[in-house]
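What follows is a set of notes on a single structure, which appears directly below.
As you look at this complex, bear in mind that one protein chain is not there, while each of the others sits in place.
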Amino acid sequence: MSKGSELVITGISRSFGAVRALDQFSLTITPGELVCLLGPSGCGKTTALRIVAGLEKADSGSVFLDGEDLLAKDAAQRDIGMVFQSYSLFPNMTVAENISYGLKVRKNSKQKISQRVDEMLELVSLQSKINNFPHQLSGGQQQRVALARALAIEPRVLLLDEPLSALDAQVRTQIRDEIRRIQLESGTTTLFVTHDQEEAMAISDRVGVMQHGRLEQIDSPNTLYNKPATTFVAGFVGITNYIPSVVESKGEVQVLGQLLDISEHSQAVKKGEEVRAMVRPESIQIEKASHGPTVITKSFLGPMTRIGIDAGLKDLIYAELSSKDAKKFEMGDHVTVTIKTDSVMVSHA
Amino acid sequence: MKINLTKYSLVGIATLLALIIFVVPYSASIEYSLRGDFGKGHNLTNYYWFIHQDGFLSHLSLSLELGLLAGILNLLLMVPTATMLHLSLQRYKPIVDFICILPLMIPVVSLAVGAEYSMPSFIQNSQFELVFFFVILALPFTFRVLDSALSAVPLKTLVEASRSLGASWPSTIIRVVLPAARGGISSAFFLSFALGIGEYTMTSLLHWETFTTWTVVISQQNLLGSIALSTFSFLFAVALLVVIAIATSRRKIRKNSEIQLVEETV
Partner (left out) sequence: MNQRTVVPGSEKVRELGISGRKFSIPLPLLPFFIFVGYFLAWPITKVFIASLKSNDNKWTLSNYGPLLHGVYLHSFIVSIKIGLITALLGSIFGGLFAFVIDSYAGPRLTSVLDSISAVFANSGGVPLAFTFLASFGANAGLIKLLKRWGWDLYAEGFSIFSFTGICLVYIFFQAPLMVLVFKPALKGLRKEWREASTSLGGSNAMYLRKIAIPILFPSFVGSFLLLFAGGFSAFATASALTVGNVPLIPLVIGNLINGNVISNKTHLGASLAIGAIVIAFFAMSGYVWAQRKSTQWRK
């Protein structure tokens, strides 16, 4: 279908009054790549997306699509496809009319339009709904039509603004996989915005974690998870235990009786300072013991089980093991808690 | 930058135009009302004349009384009805909705004719018959206002929670329902009150003399004086509605900021 385009965003800044929504935001998306912007509300991800779309103005910086200056163009001239969070289908038009809207703008022939509509409906598997109105469709179906409508015009960039946030949990998983499949099939360069880290990690080539208008780290999901560059990223992506610890010396911290190295991306700390060590649940190892920390909760998550342990700290420590291994442990059992990694990230308490 | 200019200027021009168009007649009437005897100079003689007319106070108090009664009767009738509709009798809502639109559909003149034909003499001989019809005339507005106030809160949940904690029905109504619908109740009261004191059609066709009809009679004698009066009553109505508007919007703003607070913590 469409050859992938390269999107180069450089130094975009945008303020709303006193609030700095974006601060020197830069990002390059390679052709055919799906990049996700992930972050909490107000981090600037939506603003960045809307600036690329042309729905918002940038105070400074540039956006180039295949070498063309995008910011110099009107929103309607940018050749982008956009999917919104909800309610974006035109309610007075059928599915077919919605999908053909962009094509009518481009003055395609009736025959070509009809053919393209059929293609798109096949792509999103909604052929039977061709003459229905949006209010007759479920939320998931509406979003699929919205996707079809955006892709019908063969856009050079596909922009998605939290498209799954308004959907039910189960539908969400289905649709997000659909989106990824369709994106790979069409090879369209895509920018996806969400606050749901599981979603971002599941379908993206790269994920950019944002906070306070700045890009904290952009990497593959794997790298982001295993090598977080800042404590914010470490805490935002995946589940983390924050274990109260004491800094032993420069570069070492005492956690639950173990002496571990402080990883280099941690916040700067002083000797003797009380800090929090960030440990992933899968790095926690537990063995049965006669006394000591107690198993308080067991949450069955399917292939894995999360066990909550009371080690005399303010919060429970969570360990994640395969459900098979977890069978050994019952509520009330005493266990020893060991951290399996050599180094941990620390942050101020 | 260019776009911003056109945006603001469009709004500015439209608002300015509208304001001019609407303010001119009212300022003209204020000026008119301040004219002195024989059109010379400007002073408050018309207002004085007006207030000192025989019957000013009696008619004013009559209208206030009727308005007050209309407001109270309206609340007594509609608050329980609207509450019940929301709590357990939702399926009757479309019917009640339709009935409450009827007073808008039926010209007041025709209703007045109907009143002449149908009300028994003991009602027709009392000026309080007006109160009943004021309530009818206010129905579309009061019901809508009460309805949206009750819809704005999860009423059923609140009542069920209250009942499950052991509160009796009267207690629940007083401590849960009424406070929740506070905004709607006060708006409904003021709307019927305002309608009552300003109503002319029904009153004149049923041959009663309230403040409104009396002023028309007086106007035969002294046009300037009546203009003074109508300016006065208009400004009064403005003040009333502005008060309602401020009261309801402040509540809305507070509610919005509460919602925002909740959203931020989530």
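A and B are the chain letters, set down in written order, and residue numbers restart from 1 in every chain.
In this text, contacts are C-beta pairs under 8 Å (C-beta built on N, C-alpha and C of every residue); 3 or more make two chains touch, one makes a residue touch a chain.
Treat the numbers as computed from the prediction; the structure is a model and nothing was measured.
> Would you mind listing the shown chains in contact with the chain that isn't displayed?
If we consider the entire complex, the absent chain touches A, B.
> Kindly state which of the options A:116, A:149 or A:206 is in contact with the chain not pictured.
A:149
> Determine and list the subunit A residues touching the chain excluded from the picture.
53-55, 75-82, 84-93, 101-102, 105-106, 133-135, 146, 149-150, 153, 159
> Just checking the interface: what residues of subunit B touch the absent partner chain?
Where subunit B meets the chain not shown: residues 7-8, 10-11, 14-15, 18, 22, 24-26, 28-29, 31-33, 39, 77-78, 80-81, 84-85, 87-89, 92, 96, 98-99, 101-119, 132-133, 135-136, 139, 156, 159-160, 168-169, 194, 198, 200-201, 204-205, 207, 212, 215-216, 219, 223, 226-227, 229-231, 233-234, 237-238, 241-242, 245, 249.
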